[in-house]
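Starting off with a structure, shown below.
Here the complex is missing a single protein chain, while all its other protein chains stay put.
Here the chain labels run A and B in written order, and each chain numbers its own residues starting at 1.
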Amino acid sequence: MKFLSYRNSINSNRKWALFAAYGCLIFFVIFFLFPPYYMLITSLKTNKEIAELSTNPWLIKQGLTLEHYKYLFTETPFLIFFKNTIIVTISVVIISMVISVLAAYSLSRLRFWGSGVLATGIFLTYLVPDTLLFIPLFKIVGWLGLLNSYWVLVLVYPTLSVPFCTWLMIGYFSSIPKEIDEAALIDGANHMQMLLKVFIPVAMPGLIAATIFAFTVSWAGFLYPLAFIYSETEMVLTVGTVTTLIKGDVFHWGGLMAGALLAAAPPVIVYAFLMDYYIAGLTSGATKG
Amino acid sequence: MKKVNINRRKFVKGISAVSGYAIAAPYVKTSHSAGKLLLGIWSHWIPGADDNLRIILEKWGEKNGVEVKVDFITSIGNKLLLTAQAESRAQTGHDIFSLPTWYSTMFKHRLDPIDDVVEDIINKHGPLLDSARFYAHLDGHWRGSPAPTGSFFDSFVSRYDLFKEHAGIDLKEIFPAHNNRSEELINNWTYDTFLTAAEKLYNAGKPFGATIGATPDSRWLSALFTAYGAELVNKDGEISVDSDEIREVLEYLKRLTQFMPKSVYAWDDSSNNRWIISGEGSVISNPASAWAVAKRDNPEVSKKLWHHDAPRGPKGRFRPDNSQFWGIWSFAQNKSAAKDLLRYVAEKSVVDSCVEASKGYDIPLIVSHFKNNKTWVEASPPDGVLYNYPMRGDEVPVAPGYPAPPEIASQITTQYIIANLVARITAKDQSIKKGIRWAENELEGIMRG
Partner (left out) sequence: MKINNLFVWLKQKPRIAFFMCLPLILMVACLIIYPFFYSIFLATLNKAETKFVGLANFLFLFKRETFWLVVQQSIFFALVAVFFKALIGFIAAHSINELPSKGQRKWRGMLLIPWVIPPALSTLGWWWLFEPTYSALNWLLEKLSVDAIPWLSETFWARFSIILVNIWVGAPFFLIMYLAALKSIPEDLYEAASIDGANYWQKLFFITLPMMKNIISITILFSIIVTFANFDIVRVLTRGGPIDTTHLFATYAFRVGIESGDIPLGAAVSLFMFPVLAVLSFIILRNVRKRTNEV
């Protein structure tokens, strides 16, 4: 009898929790998705309907059109922006991963003078925001001859991604039992071999989490390309979409929304495939860090 | 070096009676010395205008053995300004750079003086608008030369049908598409008349709309201030905001804003365009772009638009000035070719072509160039819609912040002191006294040097 009531209370508790969960989620989904929905709708309307005041703005009344997407691909250098963004993002991800994995291995397993300070100090670099740094960076960038080249982004974006990635990887590496590397060392492996053969395979989820973070940071970057790049041939998606589709006091709304949605597509795909790893990666890094 | 210039100037003077292209010839020789010229130019808002300018510049390059490379840089998101900052700090980049409004002042330490160029232009084509001197002639030297594109002056853009129907004012009669204006009608077009009309239009549900926010389009307010003789800082650089004129213009705005939509405090440069195109509004202060977009998105509205002069205030009739110049960076690699190009783009044929490509949006700074131009005469529908878009009557273009010295006026503009002051008094219901005290405090900050 007592057992039964216990079961019942679990069930009703569960049911109640599930009900509340769905309620909350539906609410959040509406809040999170109505702006993208509206952007999608706008991108499929004709210019005339976008300028129309009398019809329901949340629906397409005067016929669906792909003219804005067509305009984007044929009349603007959108594909060049896309290509540049991909080059920049892939380079930034690789550089960020190399720098942060090396540093994280060293900081979590080896010790040297000042390593403790460095481990804490890395996170503190976020205290110096990009809105402060870009002016002094003009000088460095000019000196390197990288003004108006997308390689400048490959140079500066890691400052935004590496600290967080390093911190994630430190957490992950720390969770790997010490016995594993001791065994490997006894077998005569050097640190590089150990990192490549033992740590990276074991820490794969963490690595993917860090990769996704670096990917998002460099894909969405806005201020640095705005400040450092002006040629259309060197421009990246975020800034390029805005600068080619806003002409002074004239906004090409349909094209802007189409551009925003297309710019969001690659991250969506990456996330869809890697999400489970990402969560698993954060789990370890986050709790141990 | 100087001597050579003087000689050249005399030489130009001597033959200025001869036709245009013969004059360009003497400079050509010097252009051969260096091979490349890089230009960072303000990207035009009117589709096609950039391509037109690019062709003009590249043709000039071909003819003179100079490899011309043009980057069109948008001013959206302050991109042009950021690029100017980047280049002037990195000491590398383009040779010629676009200088809209206050850039000449902001970057005067990093720009070469080009007195010889501008004087040649004035000698050949006649005077520039007074406001051009105010913007680009700094501490006795020209830092900018008239740009072939990107200078514009906001006119009033009105729905003549609504004015006639609700306010009983026939704008097409006051500002006809020819030069024989009626003195009497023009004299009656004052800010008081406008206030009455604004009230009637507001009551008819089609108000006047213009931004009172921190955005460049708020310059309509500075033209209004000047029309009332209201100076924040006088020409000697003394703070003069605590004056009867300021109080008078603020009182006027208190009344006027009652008949404007409340959202104007958040309007940006595109809001007024949408406002008039949507058919909600009856009058805005804008260049020709609103009409051009209306033609595409809402032709019914575009057919009822009319560009015309601002009302007159106690001190005259003024319209906001948005001049643009081209300057030469002090670190430019090819200064002699750059100077030749600056002279070339002041030619009437170049300017006419640019005005046409901009569909009448651009207004040349060289007075003689805009007097005889067909683009504004022929634009339609309705016929004559742009005739009065350039200054045809007694209207004077005025830079925001005028008559304060450029250093201070530029800060008044870029920190949007006037719009901020007006918003405080009309939206926040601050007393005029308190608003003036706030402005004094801000201006002291600006003048700290």
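Quick note on the criterion: a contact is a pair of C-beta atoms (placed from the backbone, for glycine too) under 8 Å apart; a residue touches a chain by one contact, two chains touch by 3 or more.
Treat the numbers as computed from the prediction; the structure is a model and nothing was measured.
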Next item on the list: Return the single residue from A:Q62, A:S115 or A:Q193 that touches the missing chain.
Entry: A:S115
Checklist line | Absent-chain contact - pick from A:L44, A:A103 or A:M235 | finding: A:A103
Item checked: Residue among B:F72, B:F97, B:Y252 or B:Y265 touching the omitted chain -> B:Y265
Next item on the list: Quickly run down the residues of chain A that touch the omitted chain.
Entry: 6, 10, 13, 16-18, 20-22, 24-25, 28-29, 31-33, 35-36, 38-39, 42, 53, 56-58, 98-100, 102-103, 105-107, 110-113, 115, 118, 120-133, 135-137, 139-140, 155-156, 158-159, 162, 164, 166, 190-191, 216, 219-220, 222-223, 237-239, 241-242, 253, 256-257, 259-261, 263-264, 267-268, 271-272, 275-276, 278-284, 286-287, 289
Next item on the list: Tell me where the left-out chain touches chain B, residue by residue.
Entry: 77-78, 81-82, 85, 102, 106-107, 109, 213-215, 261-268, 271, 274-275, 278, 280, 410-411, 414-415, 420, 423-424, 427-428, 438, 441-442, 445, 448-449
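Throughout what follows, only the chains that are shown with their structure count from here on.
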Checklist line | Where chain A and chain B are represented by their mean Cα positions, the distance between them in whole Å | finding: 41
Next item on the list: Sort out for me which residues of chain A touch chain B in the complex.
Entry: 47-48, 50-51, 53, 135, 138-139, 141-143, 145, 147-148, 226-228, 230-231, 239, 242-244, 246-251
Notebook entry, point to check: Which residues, counting only chain B, touch chain A once they are in their complex?
Noted result: 40, 43-47, 71, 73-77, 79, 82-83, 85-87, 89-93, 217, 269-270, 272-274, 277-280, 286, 289-290, 293, 296-298
